[in-house]
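Scroll down for the structure; my scribbles are underneath it.
One chain of protein is taken out of this complex; the other chains stay put.
For reference, chains read A, B and C in written order, and residue numbers begin at 1 within each chain.
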Amino acid sequence: MIPRYSRERMAAIWSPENRFRIWFEIEAHACDALADLGVIPVAAARALWEKGNKPYTKERIARIDAIEAEVRHDVIAFLTELAEHVGDNARFVHQGMTSSDVLDTCLAVQLTQAADLLLEDIEGLLAAFKARALEHKMTVCMGRSHGIHAEPVTLGLKFAGFHAEFHRARTRLLAARRDIATCAISGAVGTFANIDPRVEAHVARALGLEPEPLSTQVIPRDRHAAFFSTLAVIASSIERVAVEIRHLQRTEVGEAEEAFAKGQKGSSAMPHKRNPVLTENLTGLARMVRAYALPALENVALWHERDISHSAVERMIGPDATVTLDFALARLTNVIANLVVHPKAIERNIALTGGLMFSQRVLLALTQAGVSREDAYRLVQRNAMAVWDQGGTLLERLKADPDVTARLPAATLEPLFDLSVHTRHVDTIFDRVFAAS
Amino acid sequence: MIPRYSRERMAAIWSPENRFRIWFEIEAHACDALADLGVIPVAAARALWEKGNKPYTKERIARIDAIEAEVRHDVIAFLTELAEHVGDNARFVHQGMTSSDVLDTCLAVQLTQAADLLLEDIEGLLAAFKARALEHKMTVCMGRSHGIHAEPVTLGLKFAGFHAEFHRARTRLLAARRDIATCAISGAVGTFANIDPRVEAHVARALGLEPEPLSTQVIPRDRHAAFFSTLAVIASSIERVAVEIRHLQRTEVGEAEEAFAKGQKGSSAMPHKRNPVLTENLTGLARMVRAYALPALENVALWHERDISHSAVERMIGPDATVTLDFALARLTNVIANLVVHPKAIERNIALTGGLMFSQRVLLALTQAGVSREDAYRLVQRNAMAVWDQGGTLLERLKADPDVTARLPAATLEPLFDLSVHTRHVDTIFDRVFAAS
Amino acid sequence: MIPRYSRERMAAIWSPENRFRIWFEIEAHACDALADLGVIPVAAARALWEKGNKPYTKERIARIDAIEAEVRHDVIAFLTELAEHVGDNARFVHQGMTSSDVLDTCLAVQLTQAADLLLEDIEGLLAAFKARALEHKMTVCMGRSHGIHAEPVTLGLKFAGFHAEFHRARTRLLAARRDIATCAISGAVGTFANIDPRVEAHVARALGLEPEPLSTQVIPRDRHAAFFSTLAVIASSIERVAVEIRHLQRTEVGEAEEAFAKGQKGSSAMPHKRNPVLTENLTGLARMVRAYALPALENVALWHERDISHSAVERMIGPDATVTLDFALARLTNVIANLVVHPKAIERNIALTGGLMFSQRVLLALTQAGVSREDAYRLVQRNAMAVWDQGGTLLERLKADPDVTARLPAATLEPLFDLSVHTRHVDTIFDRVFAAS
Partner (left out) sequence: MIPRYSRERMAAIWSPENRFRIWFEIEAHACDALADLGVIPVAAARALWEKGNKPYTKERIARIDAIEAEVRHDVIAFLTELAEHVGDNARFVHQGMTSSDVLDTCLAVQLTQAADLLLEDIEGLLAAFKARALEHKMTVCMGRSHGIHAEPVTLGLKFAGFHAEFHRARTRLLAARRDIATCAISGAVGTFANIDPRVEAHVARALGLEPEPLSTQVIPRDRHAAFFSTLAVIASSIERVAVEIRHLQRTEVGEAEEAFAKGQKGSSAMPHKRNPVLTENLTGLARMVRAYALPALENVALWHERDISHSAVERMIGPDATVTLDFALARLTNVIANLVVHPKAIERNIALTGGLMFSQRVLLALTQAGVSREDAYRLVQRNAMAVWDQGGTLLERLKADPDVTARLPAATLEPLFDLSVHTRHVDTIFDRVFAAS
């Protein structure tokens, strides 16, 4: 997480202000429940809200840091500073709880906040894909397999495919959000020995979480592993879109292009450059989000009821993965919304290969005309290879091949070279994709 | 995937016999639909089932391999061999389809078959965890955070926690199974240009899959990335259990032990050794399954409508990840079912630290008695540290500390040292875990 | 490691025949040293060579497997079978040694054998790069940054760059080979308690290894982590070359192409396809070799003197990583040696952008003529953007721009558009690259 690739809202989730605020709420809600249960005085719970419920200013944060430098324990430092505001009643705070109750529940809140922003980002991206898909629903362009011209598709289909992919991303992220949205207030090693499970139930409800069925002081880390792995899958989908655009912008292809801002410079040395730098950047950011899943997976096997090796990892990947993915989703949305399409280049590329894209149609017509699959393939292939190597069009060459015309005379061949068959099911596909969304 | 870590049923899914069988079914079901639609003669579809529907013997597989060596294309080799059995009608097979229709739909079938076995494995593992959890529901043992004695838990809680974790694994695997259970029969670059979408619908239904909303000749690889990432998370949970058992079996701990078979030898040099080799092995296998998720993630960003870089990866990780995970789940189930528990060692360890595990109870009692949290902590900590460093019991030391007894006289202190508080919510937790399962 | 992506010689290193052969040699050489030291009878050592030095046939391997099924220990099974051939003297074999002495030293032998084959592969690949580099040293082609035309390079420079990269790969692999070429015959927990260090020295010398300075029953796994990480870096370099060729073969670029065999078929549906399937395959294989480095890194932190979690990993990645990389290097060498270059396409692409590639020359000339860098950039950029968007050539547009001609009249502009400046240092670069090799 570096400022260059951060957006304010997501970064704020990981600020000390937000973290300490959540810690405070956990403690205060827990005190409410403890007071209800008669474990601590009602006045103590009330005092906590009255005297402690104030913003975590820079001064307060600095004070907490100073205490931590001595006690080497962040939650104790937090509680000590809180006591300075709350006074004597502070001794009722955190009763029967352990630091992990605060830390893990806080992380759950932060990750759900982050997930909500990411879901919003995905909504925006889906809207951008949908708009461009509808705009270019029937913009016929060359489809490519292996980077080689195959048969025509439409530009709208590309966007629709991305829409479908990010719709799946949304479904997976919702599941991942559910996975990490649990609350643990179960005390040391998770036995509720000194805290009633009803406290957990109350805090969970207050924070919009589910109680963790079985915590062992910590919330089990398979949940977080699933969460960060899901982010890694989404990042990989971002990379897929980015790579598509980088390909379309290649000089020789030129079918689409990232918007180039007024005043922007593509290269310090070569003033003619207009580079797909945003999607290249997204490719790199995707690599990072993917990498962050690994330590999350290695965090699962904590020792016995818990060790704290996961903590350093999560202090880093919590912000790093969510901030980077948020930035990447927003950047991708901008790229898609502002992508410049070059219809002339699209047409030029379609015309590039002398109708080779219709080779399958001829193959099928030959087999329908009684030629074996093997022979039909050989007949079409030899004419197609000649087009690749010496130019001309496939139709001309087929017409000049007596082995072909013996089965398919020119009048039968010509109608096979018809772009419209490639778009006849676009509506069907769009219905499938956008009905679901 | 090596024989040492393979089980027959899962390995069979990845055999050429099963693969070619599935290819045949895809083609044959597609022909049925094509015949229904009047695209090919009904007799051709019938002939395919009649003449082609036979096992893929070693001879047939060798013949396919020989053809592939020439044409360098696996599906064409398959179709050519099939034509040798079916005769002239073979030219109607694969009409309007592309190899990926066969390959990707086949992979979907194989992965769902694999997922079903893995789900079965998990059921077995859940049963083993549940049995041991109930057996040891109230076997009090030391809970450890950071590898250091914390407060007591029960052995049953450990098993219950693993049950909860693998119940989540099951939920995630079901989602991952849904994610990869799609069928694409959409032809070159996925436009259905030469094949009616109703063919896909028919094949999907026949094979128990959903039609892929938008394929681009290939089924999008975010689905597979999500699938293999889910396996990686499950593997990490296996590692967690394995590490727990390795810890419990350590000589100094000795609370549980993998069953040691008659005739087994622990070390070629040291005849006294009984090592947790199964769970160490599981730790290693977990690393492998985790690693296989990475190339699956890198497979997502295929170029344009598709490239074939994913293929080599999937030929490897398809079998490797599923076979290894299947083996690991089965091995873990055996380990759990046969785990030898040593109650005496459990008791010895509980007694090891002179009642330090009750330190929190004293802390809470002091704060309830009006001591500030800070002061209470210091009072208990100084006595606890003396126990660590010089031995004795915490209760004795506290009784001898006038600063403590000023607030908590001996009669108040003694009842705090009571194991039963640590088990009073075990029922609650078991209800949560096993009600959900 | 699957047959499709394996070559015989490398796979043979990992066969049981080779493994047991190496185990035998380790034991037999150790016996020689033990006999020299008077620990065991000279006759016993001699008997071992005489009666035990025979090939590990299928029958012998089956016998070992059968014993292992009972004792669950591979080295003990091996020794037991060996005893059946050697008779009573067998009791002197393995004296004071532990299984890891055999296993780890054997792995070192196998990995050095593998490294030697990989080094041979790299030599072959370097030769292919060099030949193509010299052949195309002055074949001017378009250089591309960000996929966008930049300035010209030569095709030979591309090959020379790959040569330099694999020359570094060679250097790194030599270091990695040294890293894993150590021998440990140090007995249980590595203390030489029951075996003289001179035995280790003798075995090491006999097998071409160095004695491990400090083994703890196992050879430390940072060595293996470094080895497999090095393979991962080499795989990434393979991917780089593969991606370059896939780009050059794109339909719109068409500058080079994998050789297409007679009888080969590019697509079952589209007979016109000629796809870069070999380099796409290499891209996928590179992902696999990269993934195998991860578990090797996780293997480093074994518990105390050793645990056996690394073993399952190495049984898999030992063969998988080396066999796959060997196959990939050989495939890449073939691709490079047989790569078809299309000079016409290269020329066509150079001509594609109306001389934009000379924009830097004009920029420099303007600054030399006294224009500030900022103003010069703006002048050239605005004319270059017009070429991108509306066509024409940069030279024409500059000549028509009075702000430009005020500083650089046509006669000064024209000589700037000269390809030869881009090749004037090719000799220098070739000298650097090939002098070092």
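In this text, contacts are C-beta pairs under 8 Å (C-beta built on N, C-alpha and C of every residue); 3 or more make two chains touch, one makes a residue touch a chain.
This structure is a prediction, so every number in the text was calculated from the model and none was measured.
Asker: Have a look at C:Trp49, C:Phe192 or C:Phe417 and name the one touching the chain we're not showing.
Answerer: That would be C:Phe192, which touches the missing chain.
Asker: Among B:Ser311, B:Asn349 or B:Thr423, which one is in touch with the chain left out?
Answerer: Here the residue in touch with the unshown chain is B:Asn349.
Asker: Among B:Pro3, B:Gly87, B:Gly147 or B:Pro409, which one is in touch with the chain left out?
Answerer: B:Gly147
Asker: By the contact criterion defined above, which parts of subunit A meet the unshown chain? Give residue numbers in ascending order.
Answerer: On the subunit A side, contact with the omitted chain comes from 2, 4-5, 70-73, 75-76, 79, 94, 96-99, 187-188, 194, 246, 261, 263-270, 275, 277, 280-281, 283-285, 287-288, 290-292, 294-295, 298-299, 303, 307-313, 315-317, 320.
Asker: What residue numbers in subunit B mark contact with the hidden partner chain?
Answerer: These residues touch the chain not displayed: 142, 144-151, 246-247, 249-253, 265-267, 269-277, 280, 294, 298, 349, 352-353, 356-357, 359-360, 362-363, 377, 380-381, 384-385, 387-388, 394.
Asker: Contacts of subunit C with the missing chain: which residues?
Answerer: That gives, for subunit C, the contact residues 76, 79-80, 83, 88, 90-96, 143-147, 150-153, 157, 160-161, 164-165, 168-169, 172, 175, 179, 188-194, 197, 211, 213-214, 216-217, 220-223, 225-226, 229-230, 232-233, 236-237, 239-240, 242-244, 247, 283, 286, 290, 293-294, 297-298, 300-308, 360-361, 364, 367, 370-374, 376, 421-426, 428-429, 432-433, 436.
Operating definition for what follows: only the chains that are shown with their structure count from here on.
Asker: Does the subunit A and subunit B pair touch with the same residues on each side or with different residues, judged by whether over half of the numbers are shared?
Answerer: Because over half of the interface numbers appear in both copies, subunit B and subunit A meet with the same residues.
Asker: Using mean CA coordinates as chain centres, what's the gap between subunit A and subunit C in Å?
Answerer: 32
Asker: So what's the Cα centroid distance for subunit A and subunit B, whole Å?
Answerer: Comparing mean C-alpha positions, subunit B is 24 Å from subunit A.
Asker: Return the residues of subunit A touching two or more other chains; collapse runs of consecutive numbers into ranges.
Answerer: Residue numbers touching two or more other chains: 144-147, 150-151, 247, 294, 298, 360.
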